[in-house]
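Removed from the display is one protein chain of the complex; every other protein chain stays in position.
Chains: A, B and C, in written order; residue numbering restarts at 1 for each.
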Amino acid sequence: MKVMTIVNAVNDALDIKLGDDRNVIVYGEDVGVEGGVFRVTENLQKKYGVERVFDSPLAEDGIMGTAVGMAVAGLRPVVEMQFSGFAYPAFNQIISHASRMRNRSRGKYTTPIVVRMPYGGGINALEHHSESMEAIYGHIPGLKVVIPSTPHDAKGLMIAAIESNDTVIFMEPKRIYRAIKQEVSEDKFSIPIGKAKVLSKGSDVTVVAYGAMIREVQKAMIMAKNAGISVELIDLRTIYPIDRETIAESVKKTGRVITVVESPGSFSVASEISQIANEEAFVYLEAPPKRVTGFDTIVPLPKGEHHYIISPEKIFYEIERTVKF
Amino acid sequence: MKVMTIVNAVNDALDIKLGDDRNVIVYGEDVGVEGGVFRVTENLQKKYGVERVFDSPLAEDGIMGTAVGMAVAGLRPVVEMQFSGFAYPAFNQIISHASRMRNRSRGKYTTPIVVRMPYGGGINALEHHSESMEAIYGHIPGLKVVIPSTPHDAKGLMIAAIESNDTVIFMEPKRIYRAIKQEVSEDKFSIPIGKAKVLSKGSDVTVVAYGAMIREVQKAMIMAKNAGISVELIDLRTIYPIDRETIAESVKKTGRVITVVESPGSFSVASEISQIANEEAFVYLEAPPKRVTGFDTIVPLPKGEHHYIISPEKIFYEIERTVKF
Amino acid sequence: MFEKYNPLDNNMLQVIDNDGKIINKEFFPNLSDDQIVKAYRDMLFARTADLMIVSYQRQGRIFTYPPNYGQEAIAGAIGANLKDDDWLVPAFREMGAYLAKGATLKELFLYFMGYEDGSLFKNAKNIFPMSVPIASQLTHAVGVAYELKYNKKDNVVLTVVGDGGTSEGDFHEALNIAGVWKGPVVFVVQNNQYGISTPVSVQTASKNIAVKSIAYGIKGIKVDGNDYFAMYKAINESITIAKKENMPVLIEALTYRKGAHTTSDDPTKYRTKEEEESWEEKDPLLRLKKYLISNKLFTEKEEEKLISQYKKEIDRQFIEAENYPKYPLDDVFKYLYEDMPADLLIQKNNHEKFLKWKENFVKN
Partner (left out) sequence: MFEKYNPLDNNMLQVIDNDGKIINKEFFPNLSDDQIVKAYRDMLFARTADLMIVSYQRQGRIFTYPPNYGQEAIAGAIGANLKDDDWLVPAFREMGAYLAKGATLKELFLYFMGYEDGSLFKNAKNIFPMSVPIASQLTHAVGVAYELKYNKKDNVVLTVVGDGGTSEGDFHEALNIAGVWKGPVVFVVQNNQYGISTPVSVQTASKNIAVKSIAYGIKGIKVDGNDYFAMYKAINESITIAKKENMPVLIEALTYRKGAHTTSDDPTKYRTKEEEESWEEKDPLLRLKKYLISNKLFTEKEEEKLISQYKKEIDRQFIEAENYPKYPLDDVFKYLYEDMPADLLIQKNNHEKFLKWKENFVKN
């Protein structure tokens, strides 16, 4: 066991997979010499050489397109989009090829690609550096979309992502890249993609969240506890394929569900979770499925970001209202 | 009044706006000489000249980016993406600039752009020619997303879109491009963006749909009528900003809501409508808000498309189940 | 070759003239008479199939199809040069190359009839499915080249795009990255002078397309795409250089799309009869046939016989394709992921439940 941040954990996972599979290739903007602007790929080029870990030209479409080609030819590329806000030039390759090659070729060709991208707000960044567009990826057939919330999960999910023969969009909550430290096994282990995790058992209300929002919900849960409210917290971990079962089971028990996401609320993961509750647990619902989300606005620049960011108080406020409904 | 198809109606709207505003510029792949692969821009180049209606290079990113530049400089570009499945190279310009320039420049610069794109399945097309990705655009702050279902609406909404100072994604249901004929006024008129329309009053269940699905719902409504079920049909017309009020009012009355969309169901417009029903009319709900959608798969090639396409029977089946819930 | 045909001078590699006469011995490719005859027969087969497909389409027996008519020398030369383990990353207008790689007509028919199964190319090695989003395939080829280089394979990847496709950002990113990464990749631009209705003059103001290689530090050459020998030679040398020097090459193959863009297109809307006619004598099959006949390698009679034989074969495969089993519901779901997610299974099951209900409903 070793104390790791999410940065360390992802780095460790990449290290392990680079070590045990010669087909794993890591590239992207500044991931080689520099080790990534967040240092997630630090030291990997030194250890595995410039052929396996390298800087690409500043060309996201090209990064993604070459990854599709490499993957079809048998490699397992793990590419980095420097920020999720800069992944859009790669969108065509993601939606038109990476997610479709398997289906298009009736399984003859697969695209075992991991697309890493730091996402989310709360780091006082410039425009385009704070967005959370996971719902868009979730809506694209053929993709898996994974978001860890802890170092342990980041490592296990990253290993699973690299070992998956499907394309995985691996979104890293940069706000907690270094904020959470945890003892993580140095061995190779993986966590199944598509399985949510019940982080806390509770009886009054189910809260579904993921990524950096988990920590905020946990803060809100202290307030809830003081108010005598028992919260069941589910860490979704995978946006798609979504774990209906875990959500359904919990909502059937609590009769109430709140989803907390950083993104704009309309057409968000929160809307989806609510609808799953409708479909799976309607007769159990004692209050409307609730969403706590960002506004349907652009994430403001740092001086305005506090307005946008979801506070523990806001989460607690909605928990209380939902429980009192 | 004149009998028009949606193709005619959009053409007429473009004609009127080209006629009354010198700043309107129409361009895209094959929209000039050819008049568009669906003939939506037919004759416009002849009438308004090659400077105002013209063929662009095969470069969607460039089409969209130049439109942003033109718009900031004072023009009102109406660009065509030949199919919505080929709009993804323009995605970065849409999400990073067109939708943001106004907010970024604190209102100093606006981007009155209309992005026309035929979308949707049911025309026995090659891959990428049948998709419905409106939810993705709906999730992007700063965009308006419009989908007409009749020639009359197509004309009025297109005129409103061109006159709007915001960027409008105007998605045209190509399956009914020529299938629906309707008397439409030859005068200039506009229909407000953001307002849904109640197409049929009913009391047992609310069905929300748009685009080519309206006609399918109407077929299902005949079956429903035979089964003694009274359906209230809402044509959403605008995906964003969404008309909560009209939905809320109807669901409060009927207590039941079904949304019919062609896209994959997860993270779809249907999930959003259900959540709006939860938020606005929870205590009135007598059955779980339901979605009738495409599968979370890639639209199959023509020989498999009948599996994917939503039939009136399927809609009726879900109406009946919801009413009997 | 690349020095002599410097695209900056707008020179074009040509080996035979419109009468099939050799006008450029130096670059006549190293091909036996048998190989040349085979090349012609392959092109003839492709053309015969192409024309038949257009008429199948008119009969409503297949959906939209992009004719290859007039461009067969390019696909032919590609197909003749690629080894089994070489990769082909196609666009969608190079049937001859598919067939040479081992795809069957039947599969192509299935594809245009609307079955994904038509993209499987069961017995063909190292060939990508057709790529519909213009130019998006080019970066795939660069990724494949990376793998070939990484694993020190003695193979090449060849990819194809149209003149219209050169306007896309993908074209730039692919060629630019290829220039930096190096690797055995050959880019062939089929410059058929139109992207649907849009002439190449609307696509770019560069002197020609081959010259764009300069922007990427790779080699480039403009070739008469209707001259089989020139195309064969250019591709052959490019493959050699690409493999030996890990040097990407851009080939502009100048040709003309004699047919419509697709079966839903009407070219009379945007080009003149005169223009179309001016290309008749440059027809790639005509020119090669003239060469063969004047060298006593082939006769019109043989051609007639071949065509009727090909027609039978093509029809046989077409009818096989028409009798292909129905598209099962399962096939909509089962190829998206290695393991079908629970959500998809639920959706499938629900749909099957509905289908059962529907059977009853329709009965009543």
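Here is the rule we use: a contact is a pair of C-beta atoms (placed from the backbone, for glycine too) under 8 Å apart; a residue touches a chain by one contact, two chains touch by 3 or more.
The model shown is predicted, which means the values in this text are computed figures rather than measured ones.
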### Task
Taking the whole complex into account, name the chains on display that the unshown chain touches.
A, B, C
### Message
In the whole complex, not just what's shown, which of B:S164, B:Q218 or B:T254 touches the removed chain?
### Response
B:S164
#### Entry: Residue of C:D50, C:E147, C:D170 or C:E237 in touch with the missing chain, whole complex considered
C:D170
### Task
With the missing chain put back, which residues of subunit C would touch it? List them for me.
8, 167-173, 176-177, 179-180, 182, 201-207, 211-212, 214-218
### Message
I need the residue numbers on subunit A that touch the omitted chain, in ascending order.
### Response
29-30, 33-35, 37, 55-62, 85-86, 88-89, 124-129, 265-266, 295-298, 300-305, 307-308, 311, 313-314, 317
### Message
Touching residues of subunit B against the unshown chain: what are they?
### Response
25, 51, 56-57, 59, 61-62, 64-75, 77, 89, 92-93, 96-97, 101-110, 141-142, 144, 164-166, 194, 240-242, 244-245
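In the analysis below, only the chains that are shown with their structure count from here on.
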### Message
Suppose every chain is reduced to the average of its Cα atoms; which one is closest to the average of all protein Cα atoms?
### Response
B
### Summary
Most remote chain w.r.t. Subunit B, using mean C-alpha positions, is C
### Summary
Distance between the CA centroids of subunit B and subunit C (whole Å) is 35
### Centroid spacing, where centroids are CA-atom means, of subunit A and subunit C in whole angstrom
40
### Query
Counting only residues that touch at least 2 other chains, which ones in subunit A make the list?
61, 89, 92, 96, 103-104, 141-142, 240, 242
### Where subunit C touches two or more other chains, by residue
116, 133, 169-170, 331, 336, 341, 343-344
